[in-house]
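One protein chain is absent from this view; the other protein chains keep their places.
Just so it is clear, A and B label the chains in written order, and each chain counts residues from 1 on its own.
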Amino acid sequence: MAKTKVSLYKEFTKGIVKENPVLRLLLGCCPTLAVTTSVKNGLGMGAAVIFVLIGSNLVVSLLRKVIPEKVRIPSFIIIIAGFVTLVQLLLQTYLPELNDSLGIFIPLITVNCIILARAEMFASKNPVLPSLVDGLGMGIGSLAALVLMGSIREVIGNGTFMNMSIPFIQAGGSIEPMLIMILPPGGFFAFGILIALAQKLSEKFEKKNKIEGDVCVGAISERTACLLCGGCSFGRNGPQDPQQEAEAMKRMAMLSLQNENQDEESVENNGGAQA
Amino acid sequence: MLNLKSLTPVIILCIICLVMTGLVSLTFEATREERLRQEELAANENRQAMYPDAATFDVMAPVDGETWPDGLTEWTQALDASGQTIGHIIVGAKRGYAGFVPVMVAISPDGVVMSIRVLANEETPGLGKKVEQNSFAAQFSDQTADQLFSIEKNPVDAHAVDAISGATISSRAVTDAVNIAIQFFQTLEQEDR
Partner (left out) sequence: MKEVLIILFSAILVDNFVLSRFLGICPFLGVSKNLKTAMGMSMSVIFVMVLATVITWPIYHLLLLPNDLAYLQTMIFILVIASLVQLIEIFLKKAVPPLYKALGVFLPLITTNCAILGVTILNIDETYGFGSSIVNSLGAGLGFMLALFLFAGVRRKVDQANVPKFFKGLPITLVSAALVSISFFGFKGLIENIFK
């Protein structure tokens, strides 16, 4: 009993700090950069991600013995897309303003790497309760990262926090708001600095627990990594030499191709059998 | 011979599709009324701010065979409780610095631009976005709609608009959008006569 509690606690906290999906595993970069122009947007996006993550983890975990290996990825995508549409409908109904400001990035949660990665790596292999806890932990981890990004950009770029103005960061005040931070370049800049900080801190605190190999591939199976991010070999420990990297990418892509070829063959066999 | 075993993955995938679609449809139906109410509220919020006395808003659409001029996106009549038209709300849009800048213009039946409101746009925050500020928008208020507005360096005339410095393109887009609305109002008046 005590043992399960400990491991559940571990599943919960790993997503928040050690394996923070946004800052450590570098999953779901697009919404992190795009919607974090304010704290409110970051909160909204984070909450939507938590909802979809918990929902899809729950369903995938429930169905883990039913879903056949071959149609695994399409099934996950459908389940995730369903939950995303649910969130979209609920937002349109109850929080239309937030829905407008998040715009296209709500439907795009469907292709957010975090969610498919958790379905593939965790929920499809673990019972319901740990999957729920994992979803919640990872969700809170990405919410925290989104809110952090949002705070930095809103405070420096607009001189406000949650729409409350900060007295000394004002036009004509002691510090002028730096508009560039809420424009697209500010997103890249803030994210770069945050990841650098995360790297520095992790070096300091967890020298023993370095994630081996390519970060993204470490988080997802090699095959899915490719399908998801379109080449994730930009991790800290990934191959640095371009030639090597191209090789690695090719290998990853071939892996995914191989599997699909198998699918294709089986479909052909099936067609032959029918004829 | 039909190999059932190799078909199972496909069948299961289809079942998952159907169940998820069903779930989404149920939610859609359950939230339909509330969503429509919210949409109407949101649409009327700006209109209500321009005509606080209006009881209902009558959204107009192009009559058969009639085409609206380029950039005209919406025409609404504000009605009071007795169904009397107390004003027109016309939305014109013009391309600004980044994408279209839609402007809502309230014109009274006797031809006075009551107020304007710049709607959601993607102009640069801190520069182009300043056209949303009252100090800029107020230049259009309480002017007659018999004459078009124009951007002038040294505004003397009532219909001359002082552009926001550093945001001439955005200022011009707003002015042009207001002019689209005014021109449409003028054709409305001519048709009435």
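For the reader, a short list of remarks on this structure follows.
Just so it is clear, a residue touches a chain if its C-beta (ideal position, glycine included) is under 8 Å from a C-beta of that chain, and two chains touch if they have at least 3 such contacts.
Owing to the predicted nature of the structure, the values given are computational and were not obtained by experimental measurement.
Considering the full assembly, A:81 is the residue among A:59, A:81 or A:169 that touches the omitted chain. Interface with the hidden chain, as seen from chain B, comprises residues 17, 20-21, 24, 28, 95-99, 124, 169.
For chain A, the list of residues touching the undisplayed chain reads 26, 29-31, 33-34, 74, 77-78, 81-82, 84-85, 88-89, 103-104, 107-108, 110-113, 116, 180, 183-189, 191-193, 195-197, 199-200, 203, 226-236, 238, 240, 242-243, 245-246, 249-250, 253-254, 256-257, 260, 264.
Note that in this section only the chains that are shown with their structure count from here on.
Once the centre of each chain is set as its mean CA position, chain A and chain B turn out to be 35 Å apart.
Chain B meets chain A in the complex at residues 1-3, 6-10, 12-13, 16-17, 20-21, 23-24, 27-28, 31, 34-35, 38-39, 42, 120, 124-126. Within the complex, the chain A residues that touch chain B are 63, 66-68, 70-71, 74-75, 78-79, 81-82, 85-86, 89-90, 92-94, 96-97, 100, 158, 177, 179, 182-183, 266, 269-270, 273-274.
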